[in-house]
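Take a look at chain A:
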Amino acid sequence: MTDAGAAADCARFAPPDERIRPGDAAHYVPGQPDMWVFVLVEALIFASYFVIYMLHRVQDPALYLRSQERLNAGLGVTNTLILLVSSWFMARCVQSSRERRYDVAFRQVLFTMVLGLLFIGFKLIDWSRMVSEGLELSTNEFFSFYYFLTAIHVLHVLIGFVFLIVAAYQLRSPLRRSQEIVETCATYWHMVDFLWVMIFALLYVIR
Partner candidate 1 sequence: MTATSERRLLTILLVLSAITLISWWIGAQHGQGEFRLNGPVTFGVLLIATVKVRLIIGEFMEARHAPRLLRRVADAWLALLVSSLLAIYFIGAGFHT
Partner candidate 2 sequence: MNRDDGELLLFWLVPVLGVTWLVAFLVFPGFVHPMSPTMSAEQVAAFYRDPENLPRIRYSMVVFNWFCIALIPFVSLIVMQIRRMSHRTPILQYCYLGCLTGGPVLFFIANLFWLLAAFRPERRPELTQMFNDLAWVTFTGQVGFLVAQCVFLALAIFLDRQARPVFKSWVAHFNLLIAAALAPASFVALFLTGPIAWDGFLSFWVRNSAIALWIVVMTLVLGKNIYERRREAGIAR
């Protein structure tokens, strides 16, 4: 599908006062631009964490490799797939809401939430298994980074639930249904997803 096609489609389904016009599809920022400013700041903060992690990793790669063997990579992959699917539901939710199929969109945001809860559930299982094996925040440098990065990420997931609830609340009643707010919430949720993709690569799979 080309961009022009997408724009035409958007125009067909969009209400008359919608900001999308066939011609300016290439100039359309999804959601509030304010959220994108936030995403940029968060991306920079996390980038600094990742660079600091890498700087420490190269000083003692043997320790990091040895510690990585103790991680449950299967659970890491599962969680990555869960977040990807949740993101997919959220992206579809934005589409459905744009096409004014609000009931479908509402169901999709609920699925997103369920998958988010599943992600946190697996994370808790992972943490409790590691703690029971004696691997804690202060065990060594790698596990400090591991617990720190995953915990800060889970904190973002928890904040993400607030955004998902806002989106669900918007979709629920015909009195609200602001497409802009739904897109803003979706943007936050996808940020949580792509940050996890980097965390997954850096903690679980690089050698």
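Note that contacts are C-beta pairs under 8 Å (C-beta built on N, C-alpha and C of every residue); 3 or more make two chains touch, one makes a residue touch a chain; residues count from 1.
In picking the candidates, the idea was that all candidates are chains of the complex that A comes from, given by their letters.
Computed from a prediction, not measured in an experiment: that's the story for all the values here.
*Asks:* Touching chain A in this complex is which of the candidates 1 or 2?
*Replies:* 1
*Asks:* Across the complex, what residues on chain A touch candidate 1?
*Replies:* 1, 3, 5-7, 9, 12-13, 25-30, 36, 40, 43-44, 47, 50-51, 54-55, 57-59, 61-62, 65-66, 68-69, 73, 76-77, 80-81, 84-85, 87-88, 90-92, 94-95, 99, 183, 186-187, 190-191, 193-194, 197-198, 200-202, 204-207
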